[in-house]
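Missing here is one protein chain; the remaining ones are kept as they sit in the complex.
Letters are used for the chains, namely A and B, taken in the order the chains are written, and counting of residues starts over at 1 for each.
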Amino acid sequence: MKFNFWKLPIAVALVLLCVGHPAAAQTPSASSTLQTVLKRGTIVIGTRSTALPFSFKDEKGDLVGFDIDLAHELARGLFKDAAKVEFVILSNSADRVASLQSNRVDAVITGFSVYLERTQVVDFTTPYMISDNIFVVKTASPIQKYADLVGKLIVTRQGADVEALIKNVVPNPQIQGYPEVSDAFLAYRQGRGDAFFYERAASMYYARQFPGQFRAIEDREHGIDVSPIAIGVRQGDQVWLNYLNWALYSLKASGKLQELHKKWLGTEELEPNWVRQPL
Amino acid sequence: MGSGYTLIWLPVIEAAPELSYGVLKTLEIAFLSSLSATILGLSGAIISRYGGTGGRLAGISYLELMRNSPSLVKMYFLYFGLATFGIYLSPFAAGTIALSLHNAAYMMEIFRAAIASVPDGQYQAAASLGLKSRVAFGKIIWPQALRRALPALGNNWAEIVKDTSITSALSVQEFYYAFTSTVALNMRTYEFFIVAGAVYLVLTGSVGGFVRLLERRLSAAERSSAKR
Partner (left out) sequence: MSTASASVILQLLGGLLESLKLAIVVLTLGSLGGLLLGGFGALGGRPGRYVVNVLLYFVRGIPLLIHAFAVFYVLPLFGLRLPPFTSAALALSIFASVTISEIIRGGIVSVPSSQVEAALALGFTRLKAFLLVVLPQALRFVVPPMVGQFVSLIKATSIISLLGVSELMYSGREIIERTLQGFEVMTLIWLLYTAVCLPLSAWGRWLERRLLVAGSAPIRG
C-alpha cells in the first residue's frame, strides 16, 4: 500500500484538532434536577459495579454497597419509597464526570472522592465519609512505617493519581499497577509485592474477607491525602445541591448514616465531624 | 463554560516523560517478542516440513494449541496461573513470552506456507544442478520463501506492536499503561486519545516501512544474483 495520500490523514487530524474540547459543547439546562426528579418519580443514580465497598456486585450478581443503600435512603426521603431508584452502571471512572455533564444521571454516588481538579467540572455535596489511603501488609510483615516501604514493591491500581498519593510518603516508589483493584489485591495475595495500597474503605473491605491475614500500616507521623467522599452532581445546579445536602443531614439526624458506616465499614472512624457531632 | 473551543495540550506535554518511557517499553516488548516469535516460527516450520510425520504432527499441535485462543489467555496463564505453583514470572517476562509463544504459531504457519509455495520447478532445478538439499534450501528456496513470507510477517509484526498494549493487564508499564494512567489523573481523555492514536500509527507505520525496506533489499539481492 503506497502512502502517497498524506493529505487526507492530515486533513482529518486538523479537523479533529479544530473540533475543540467536546465537553465545552454541553449546554446547561434551565430548571433544576430536583424538579426533574420529583416529576419523574424516580431518582437516577450513576454508580460503578466494582467499587468496594461503595457499589459492587456480590456473589449473586446483585448491586450492593454503602452507596447503594445511601441511594435507597435518598429515594425514601424524596418519594417515601426506597425502591424508587434507577441505577445506571458507569463502566469506568472517567464516566462519572461525563454522565453528569450529559445529564444521563441525576447524581453520582460511588465512593466519589473530592479532588480540587474535579471540583472544576463537577459539584459535590457535603462529604458523607472521610477516607484516606492506606498500605496493607501481611500480618507478619516487618514493615511498620512508611519509611520501611522505600525500595519495596507496592501493588495497587494503575493510575498516575494513585502513584501521586504514594509518592507523597514514599520517595521513588516501586509500583506495580493493575487495571482494576481486584486484580491488584489478587496479585498481592498470590505473593507479588511487599504491600498493597489503596483507598481505606476498599482496602479494609478486602482485608476483612481474610480475617487475621492482613493489617494496615498506621504511621501517624506523616499523612496520606485525606479525601472526602461525597455525592457528585452537575455543576451549577444549586437547588439540587441544597436538597441533597439537607437530605444527608436528615440521615445523620435519624442515625441512618451512622448505621451505614457500621454496616459496611465495621467502624465509625471514617465519619466526618459533622456526622459525629451530637445533635 | 469549560475550556471553550481550545484543546488544552499542556497536560500532554507534562506527561511526555512518562509517555516516552512507555513507548520505549512498548518497543522493547515488541522487538523481543517479534524476534523470538520469528525465530521460533521459522524453526517450527522447518521441523514440521522436514521432520517427518512426528515433526508435522508436532507443528500442527502447536499451531492449534496457540491460535485458537487470544494472547491475553496466555499472558494470564503465565502470570496469574503459574503463580499458583509459586512460579513468579515478572509482568514483563510473562507478557513478552506470551506474545512470543502465541505469535510463533502464526509465524510458523506463514513460513510453512511460504516455503510450500515455492514452485516445484525450483527444487528440481536445484537437484539437477547437483546441489545438496541443505545448500539448495539455503541458496535457492529460502530467499524466495522469505520474499513471499514478508508481507504476512510484516502484518504479524505490526499486530505484535499493537498487542503490547494488552500486557498492561499484567501491570507492564508500556505505552497503553502510561496513557491510561495519566488520563486517570487529569481526565483529559480526548487530547490523550489523539496522541495515543498518533503514536501507534507511527509505530505500526514504521513496521510497514521496515518491511518495504526489506522487500526492496531482498529483490535487489535477487536481481544482482541473477545477473551473475
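As a convention for this text, a contact is a pair of C-beta atoms (placed from the backbone, for glycine too) under 8 Å apart; a residue touches a chain by one contact, two chains touch by 3 or more.
Everything numeric in this text was worked out from a predicted model, so none of it was measured.
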item	value
Identified contact with the non-displayed chain, of B:Leu57, B:Ala116, B:Leu201 or B:Ala220	B:Leu201
Selected residue (touches chain absent from view) among A:Leu63, A:Ala94 or A:Val114	A:Ala94
Among B:Phe77, B:Tyr123 or B:Trp142, the residue in touch with the chain that has been omitted	B:Phe77
Hidden partner chain, touching residue among B:Tyr21, B:Tyr123 or B:Tyr190	B:Tyr190
Positions on chain B contacted by the hidden chain, ascending	64-65, 67-70, 72-74, 76-77, 80-85, 158, 162-163, 165-166, 168-169, 176, 180, 183, 189-190, 193, 196-197, 200-201, 204-205
Residues in chain A touching the chain absent from view	1, 5, 8-9, 12, 21-23, 25-26, 49-50, 59, 89, 91-92, 94-95, 98-99, 102, 104, 179-180, 182-183, 185-186, 189-190
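Note that in this section only the chains that are shown with their structure count from here on.
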item	value
Centre-to-centre distance between chain B and chain A (centres being mean Cα positions), rounded to whole Å	38
Contacting residues of chain A [partner chain B, same complex]	1, 3, 13, 16-17, 20-24, 26, 28, 93-94, 97, 117-118, 121, 158-164, 176-179, 183, 186-187, 190-192, 235
Chain A partner contacts - residues on chain B that touch it in the complex	1-8, 15, 18, 80, 83-84, 86, 88, 91, 168-171, 173, 177, 180-187, 189-191, 194, 198, 205, 208
